[in-house]
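Have a look at the structure below before the remarks.
Note that one protein chain is taken out, while the other chains of the complex remain in position.
For chain A:
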């Protein structure tokens, strides 16, 4: 499924980030989540987890799903965090700010493991170091 990605604050994401708890399970449960509407969730086959893939298909991140009436069809939301930023469009349109709102992404069901923030840094960004 093609979708437009929106990222942003949630109160518990803020509470955990500001409280220095980025390496806790609570943070992963709050932020490694893809919000979508029931219609899109059904069309994907009601998956427990999805892979959100960047437009150029270079990066992919596994997330759990959350069905909510806050979203419209064709739009997904990930709380602002390291997971969301894996697939955020890096082009800044000569402003310095990437497209945290409205990045085109692909969403597919997956069985991949959801990485913690620490695992994501070490495996994806530090080459397993």
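By definition in this document, a residue touches a chain if its C-beta (ideal position, glycine included) is under 8 Å from a C-beta of that chain, and two chains touch if they have at least 3 such contacts; residues count from 1.
Definition applied: contacts and distances are computed from a predicted model.
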| item | value |
| --- | --- |
| Undisplayed chain, where the name is taken from the UniProt record, one of "Putative cobalt ABC transporter permease", "Protease-4", "Tetrahydromethanopterin S-methyltransferase subunit D" or "Formylmethanofuran dehydrogenase subunit B" | "Formylmethanofuran dehydrogenase subunit B" |
| Missing-partner contacts on chain A, residue numbers | 4, 6, 8-12, 14-23, 54, 58-59, 69-72, 75, 77, 80-82, 85-90, 92-102, 117-118, 120-122, 124-126, 129 |
